[in-house]
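One protein chain is absent from this view; the other protein chains keep their places.
For chain A:
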Amino acid sequence: MTEATEREVGRARLRKEDARLVTGQTTWTDNIQMTGLLHLAILRSPMAHARVDRVDVSPALERPGVVAAFAGRDLADGLGSLPCAWPVTEDIVMPDHPPVAVDEVRYAGDPVAVVVARDRYAAADALEAIEVDYTPLPPVLDLEAALAEDAPLVHADKGTNRCYVWPLATGEDYARVKERADVVLTRRYRQQRLIPSAMEPRAVVVTPLPASGEYTLHSTTQIPHILRIMLAMVTGIPEHKLRVIAPDVGGGFGSKLQVYGEEALALAVARRLGRPVKWTESRSEGCLATHHGRGMIQDVEIAATREGRLLGLKVDLLADMGAYLMLVTPGVPILGAFMYPGIYKMDAYDFTCTGVFTTRTPTDAYRGAGRPEATFAIERIMDELAAELGLDPIELRRRNWIRREEFPYPSIAGLTYDSGDYAAATDKALALFGYDDLRAEQQKRHERGDPVRLGIGVSTYTEMCGLAPSRVLGDLRYGAGGWEAASIRMLPTGKVEVVTGTSPHGQGHVTSWSQIAADVLGVPFEDVEVVHGDTKAAPQGMDTYGSRSLVVGGAAVHQAAVKVVGKARKVAAHLLEADEDDLDFAGGVFSVKGSPEARTTIQEIAFAAFSSHDMPEGMEPTINAEHVMDPENFSYPHGTHLCAVEVDTETGRSTIRSYVCVDDVGRVVNPLIVEGQVHGGVAQGIGQALYEEAVYDDEGNLVSGTLADYLVPSAVDLPDFVTDRTETPATSNPLGAKGVGESGTIAATPAVVNAIVDALRPLGVTDVAMPCTPQRVWQAIEEASA
């Protein structure tokens, strides 16, 4: 690509998606209405753990408007176990997961029966008529107690609550390295459970065509392609008879990267009744039944020299699987396994993760998926080590991070970091933040005994994303590949259709993919349409998660467009009676070197190839092309986030005063969209640090199960963010992009908690458990002064 043709990439284009969304002309799944549509409602277990002795749905059938009702046993025929696609070890314990419980319920919210009625109110009403007898069984809630010999079992037939043990030991022997250390710090951090809380609740609509055995399923999903394959396997509906559509999808953050029981149920019920069926969750139902994120106990040990050189890191992780293994439940902590060493050099790394079953909602991917937890642990303990050694936390990091000239760098955990410049990002962030001035103010406040302390938190993160290399995913026992597909159709009138396998739900792919294609093809941005999220229209894809869409899917669009230009060049050379090598291509125009009047446009070529009256000898008609991208490496965004927090020691309240982030996400296609992703990501990271927690009581009931109890931060709970970037291109894709969907969430949580602890360290506080509520902060101060 010559510079003259790069009109679009790097430009802050306003989004094509917005016109529909700001005017209310949306296509959310719950908007779908049709004649004869039936509504499905689900009766859920009110108990965390119980034997189901009897389910009688017949009273519900007497209720007005009710068409059918089913207990788990009624649906068990023709409805298999919900899938887990990531059995991380050979001997992993994989329990059965029926979409509707048959003999036993294992979390509050586990489905026990289904009602189908003519409208949503009638369906909801009829649920209360269903009779269920339960025999309570002991809940399993504590990760450590669950592993005891005599612990009650979530899945009695499996004989253990231990799902798997996954070890990774790299570099030198950790125990030996530890002997050389002057300082060894051990800390326990707790990753509380989070409820992803995408603003659009889940919904599914199934339209059957009984005569031909075809089904169309609309779902609030991030993964229409994976969903189609998995639902075919769960329901036995042949894959080619099942069409999955993800229409407008209102956020996901991993929570819609799932194959949900309700999706399988809607298919099963529509098949049974031969009628269209809709299910829409209420928010409080979603809090119980949409998967949760995080939920880990981290025992972390770091060994270093007196000068602050890291020698080794040991991590023992207990990861809460919840009651069942869903699509990638076991793999989430494993994605983190490679990131605990962060941006630092060391000699030994020893990691073990133990997956544990509990009687709580299953966990699975939530924005960052394993990597925020890892980054939190390393960035928190780096601050503790700095305090122990009497070093500035930035200085400690400088002494250990990988230097610019050392890339590509083989990380201690076995990854190859391809590019980065940690010093550049940090220096920029320090300047924007006014680091030295804030440190001076902090000191002054401390000296005068100000009840409102100032704390400064540092997070110099990296992450692995752009979930790709199929080969590596295979080595990790993940069930699918990591490629992404794109095809480009040059329409006869010169307009362009880009078909992508990614499935956006807020990320603005339509806009960014248009920019990429417009540049390569030399066509106007406005002339490009992007087709996605429908397995019939965009048949090949691996969907959207893991900050993979741009670096894999966007790159596929780029490569497909390059192929189109290659084909167009052949046709142009033929029509202009020139040699291919003698053609220039810029701004959509092919011209013969030295005789610029001999020219033709890519639109003219598109028409010529459509009519195909005069194609080069042996060339197929049309210049359409497709490309399947499978990068050889992950991508590694990095950056430095700095947070200043004022902590009122009398009330325990923490207020973020300033937040600066300098991110390196490689080459940027649309800076407006990138900034938006950073804002939203940081907001969710702050949410974990300060506000959010799925709280369970001792019986295993979800206490924070509505938006009145679960604190999704509002506009008054969040600060303005100062954002900036450095740009070291990724080497694993032709765009040089690294992905930005998760970086903010990964970076922010430790920056905030480090700031709070930094404010209180002079008072003897060394940790505050998340979320750092005023009560917890106040208690930490009280305990430290006791």
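One rule holds in what follows: contacts are C-beta pairs under 8 Å (C-beta built on N, C-alpha and C of every residue); 3 or more make two chains touch, one makes a residue touch a chain; residues count from 1.
Please note the rule applied: contacts and distances are computed from a predicted model.
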Undepicted complex member, UniProt protein name, chosen from "Cytochrome c1", "Peptide/nickel transport system permease protein", "Methionine biosynthesis protein MetW" or "(2Fe-2S)-binding protein": "(2Fe-2S)-binding protein"
Contact residue for the chain not shown (choose from A:148, A:165, A:199 or A:703): A:199
Per the touch definition above, residue among A:208, A:506, A:541 or A:700 touching the missing chain: A:506
Residue, one of A:8, A:74, A:110 or A:248, that touches the chain absent here: A:248
Touch list for chain A against the chain that is not drawn: 14-15, 17-26, 28, 30-31, 33, 119-121, 197-201, 248-251, 253, 282-284, 505-508, 672-673, 675-677, 679-684, 706-708, 712, 714-716, 718, 720-721
